[in-house]
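Some notes on the structure that comes next.
Of the protein chains in this complex, one is absent; all others appear in place.
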Amino acid sequence: MSASSDPLAVLRRELRAWLAAHRPADWREAATHEAFVASQRAWFARLVEAGYAIPHWPAEWPGGGRSLAEQKVIYEELARADAPRLLLSFVSTYHAFATLHECGSAEQQARYLPGILRGETWCQGFSEPGAGSDLAAVRTRAERQGDVYVVNGQKVWSTMAQYADRCLLLARTSSEGAKQAGLTYFLMDMKAPGVTVRPIHQIQGDEEFAEIFLDNVAIPVSERVGAEGDGWAVAQATLSSERGLTLMELGYRMRGALDRIADLILAGGRADDAGVLRDFGALGAQVDAVCALADQFLESRMAGTEQVGDASIVKNAYSRALRAYAALGVRLGGIDAQYMAPITYGDLNSGNWMADFMNSYAWTIAGGSEEVQRNIIAERMLGMPREPKGWTLA
Amino acid sequence: MSASSDPLAVLRRELRAWLAAHRPADWREAATHEAFVASQRAWFARLVEAGYAIPHWPAEWPGGGRSLAEQKVIYEELARADAPRLLLSFVSTYHAFATLHECGSAEQQARYLPGILRGETWCQGFSEPGAGSDLAAVRTRAERQGDVYVVNGQKVWSTMAQYADRCLLLARTSSEGAKQAGLTYFLMDMKAPGVTVRPIHQIQGDEEFAEIFLDNVAIPVSERVGAEGDGWAVAQATLSSERGLTLMELGYRMRGALDRIADLILAGGRADDAGVLRDFGALGAQVDAVCALADQFLESRMAGTEQVGDASIVKNAYSRALRAYAALGVRLGGIDAQYMAPITYGDLNSGNWMADFMNSYAWTIAGGSEEVQRNIIAERMLGMPREPKGWTLA
Amino acid sequence: MTIARDELRDATRKTLGEAGLMPDAGQSWQLLAELGWFGLAAPEADGGLGLGAEAVAAVHIELGRALVPGAAIAQMTAIAVLCAAPDLPDRDARIAAAIAGERVALSLDPADATGLLGLVDADLAREVLLVAPDRIALAPIEQATGRPAWDLSRRLFDGTAGPATVIATGEAARAIHDLATRRLLLALSADAVGGAEAALDMAVDYLKTRRQFDRPLALFQALKHRVADLKIAVAAAEALLWSRAGDEASLVQLGALKALATTTYCRVAEEAVQLHGGIGLTREHPCHLFLKRAFLNAALGGDADHWTERAARAALAPPSTADR
Partner (left out) sequence: MTIARDELRDATRKTLGEAGLMPDAGQSWQLLAELGWFGLAAPEADGGLGLGAEAVAAVHIELGRALVPGAAIAQMTAIAVLCAAPDLPDRDARIAAAIAGERVALSLDPADATGLLGLVDADLAREVLLVAPDRIALAPIEQATGRPAWDLSRRLFDGTAGPATVIATGEAARAIHDLATRRLLLALSADAVGGAEAALDMAVDYLKTRRQFDRPLALFQALKHRVADLKIAVAAAEALLWSRAGDEASLVQLGALKALATTTYCRVAEEAVQLHGGIGLTREHPCHLFLKRAFLNAALGGDADHWTERAARAALAPPSTADR
């Protein structure tokens, strides 16, 4: 197949041309989180219109029905063009979509999916102050009272919940039996009475996450996904909705951003400092290895040969490279890097080195900490024994 | 007190003069382990004669009755003069002495202590193939039959047991109750029928350790130390006999051997390689920190303010610095370091870089592995909870 | 000296202890002035306590532990300079005022040739010391422009100065520059050791309290071993600090100490945030304060790259020409 007729090459060419014309050049200039969110909304709307926003949705949706190979091309090109990442719409188009598509009723799908394309945003209400990596420990209570569930509790680390219209909520409907069996899954209106959202002030100055306080929030029974007690299973659908594309995109972006380190070396007059050169050269190989891992992971998904633990490897390899990238920047930046500078929303490799360094924790802690990933790799990939269930302390 | 009349300064001056005259210059030239052992015997005899071999023994012994501060001076000067380490006589003068002195009967003391000064050597029979860091798991059986115990089992990692006259043996006399309670301590003649010793071929070519096979070895009841079942307590006396002096001495020797790295840098034409320089500079500080830790540890022992865990910190800090030292040498040595060269017995910083690298495991694994030391530090120093006893798998 | 060291640490900790982490800047400054600790190492003849460099280290460990804001490092270094300067006008009055807490600014920025960048609390100082290898001068501060650092416990400024009064030149200037750099390195090292200790303590306490999967995190062996390694690193840094805290340590020895101590602090603070998990990423929790101070300390006064390289060059050079 020649390059001109290969559908992937066609897609790539078309998207590249489209991005050259439509990619917002000024997205890094948002001075506030609100301005960043506004630019995210505009960018999402533009991508929906052009048919690049939801390549993973079924073909009946405009822009949907793309193969994983095509999705890969789209994210490669978004990274290559240094277009804004799709952060605000991420939970909506991946988590909410997958949950509704796989576990939602026909009515729920009809009610919510079109809204996502119109820009309605969702957040995820899973983590709690007492249940970080241990989701089964969710304590937010949902009590059935007639046609509604009345919900009380607190959620935390919910990405951009302060801007969300709706929430994918995991709550406990029973304390009997296995912890997982007492969970139920809801679609919650963020404007419902009793819902309070408080942005989390992060250490680098971002407000990407929020806490959600639930005080006698009434959720109609019709907003329950699956049966009562099915929450754990539905949550698995949510969590497995996106696997690999993001890390590939982020790896590619980090590779592109190695130029920032190069600039720093040249600006600092260290182009003949053998030690700095070696560390930079080794980092380049480390970043390339992350990209290669992410590519390989996507290939194995396309081929259906993905193994348990593969995703954990990619995630930890990425997060460690990201930390090393930022640490080298901090080191080379010297005293200049210690003076505070306005942060760039939505960029993990912004060249604001201390901010990038602190931002990198989002990948070593959030979404299943490094420590949890190591357990998965050791136990489920290398077959090292799990600690017996009895090894708990009351 | 002036430098000339301070007893420590006097000791230092006298010893330094004596070492200048008597230190064997050729001890690194031993081509075989046997030749090394012969040079060790000669060196020990000379030190005994001069009164520097057993500074930690009571004052009634010639050369004994030295304070810890004096002992420190002696080992500092031995290191400074690059005199041979006291390896062959170490178990005899520390472990055997402490065991006999603290737990042995008057008759046992009279029978064995003078022999140590005449050059009789002892080995330690604690570790077993199935009980490395877990001493309570000793399985070698000693069965009382009239006036003797008949012993069967296997010991391993016994330092220079192939040259030893006697052995400090820990064996199981009962399988009832707590594991520790079933252990009994013996003084064993290595020439007794049924004792077979096989040197362990180490990966760098040394034979510093041996296995001991015990096949119906008869040990007279009079050679038991303490009562039956007291073995665990007696073993603690053995193990706590030397704390700190060796690591101080080794730290000082490593500091002196930093010159070997400097030579390598100069010989390799890398005196302006900023990366190599930084790694060398950082290593120098790391080694100095180990020396400072060891000094501080000895001071705290003199002051009676030693804390549990302190020894573990010094040991791990030393072993990591030793590994880093050898690793930098291997790296700078390049291909030359990969060609095999005859090893130098008794030298951890020989400049035979691959040999030194492999030798450094003796400090990360032997004498309580790094991993065990980390547990001690976390649990007994930082107060992190120990795993409950019930957390065992049959 | 060990007794004095421990007593000073205890006294400082008790005095600061009640105010908690990152206490009020003005109050803690006043407290230090009242205790006479800015003059800890100044000669008794100059109104100081004459206790030497080790005492300086002891106090800075505790200031680092408590993340005490302000310019104490610059102030104590400046007082050492003032006491050593041969041509200081109004000598006694100036030194007495500085010991009493009148601020004298002094640049902590290693890349600054003007002496006017990286000044802590310069808006509260009337004068700045300009410390160059060949010339020590004192100048009035005309303007101080705030330039916030990530470290929230140090308010940094760029300054402009009026006409300078030279207070030392030639060999005397060189000796004073050396002394100032050595004191600065020692103080930064001590601050790093204290901060690393406190960050580690905080992480250990958190692990003991926080539960996941039905047990305290402190029971997870993987975390225990990481914490043990951090403990070893902090203990090594502290031991090296005391071994070089005497006045006889050379510039490169103190530089290598500073490299090791601040690298250790960065490592401990980085791990402390990770061990805290999500809560460590929120501004409400103080853990990040250590992280930010650790990295600023690493950059101030010359970084690890600079000092480890110099230490190696000194070790390679024949003794006669060695970098002091």
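The first chain written gets the first letter, and so on, giving A, B and C; residue counts start at 1 in each chain.
We adopt the following convention: a residue touches a chain if its C-beta (ideal position, glycine included) is under 8 Å from a C-beta of that chain, and two chains touch if they have at least 3 such contacts.
Keep in mind that this is a model prediction, so the values were computed, not measured.
Participant: Which is it among B:A262, B:M302, B:A366 or B:M381 that touches the chain not included here?
Facilitator: Here the residue in touch with the unshown chain is B:A366.
Participant: Check the options C:T114, C:Q221 or C:S250 and report the residue that touches the missing chain.
Facilitator: Going through C:T114, C:Q221 or C:S250 one by one, C:Q221 is the residue touching the chain not shown.
Participant: Among A:V290, A:A326, A:L348 or A:A366, choose the residue that contacts the chain missing from this document, as touch is defined above.
Facilitator: Missing-chain contact among the listed residues: A:V290.
Participant: Given that one chain is not shown, which residue among A:F280, A:Y325 or A:Y339 touches it?
Facilitator: Spelled out, the listed residue whose C-beta touches the missing chain is A:F280.
Participant: For chain A, which residues lie in contact with the unshown chain of the complex?
Facilitator: 258, 262, 265-266, 271, 274, 276-282, 284-286, 288-293, 295-296, 313, 316-317, 320, 371, 373-375, 377-379, 381-385, 387
Participant: List every residue of chain C that touches the chain not included in the displayed model.
Facilitator: 220-222, 224-225
Participant: State which residues belonging to chain B touch the missing partner chain.
Facilitator: 127, 130, 132-134, 137, 156-157, 200-203, 275-276, 330-331, 334-335, 337-340, 354, 357-358, 361-362, 364-366, 369-371, 374, 391-394
Here, only the chains that are shown with their structure count from here on.
Participant: Would you mind checking which chain's C-alpha centre is most distant from the centre of chain B?
Facilitator: Between chain B and every other chain, the largest centroid distance is to A.
Participant: How many angstrom between the C-alpha centroids of chain C and chain A?
Facilitator: 40
Participant: For chain B, write out the residues touching at least two other chains, lowest number first.
Facilitator: In chain B, 274, 276-279 touch at least two other chains.
Participant: Among all residues of chain C, which ones touch two or more of the remaining chains?
Facilitator: 216, 219, 305
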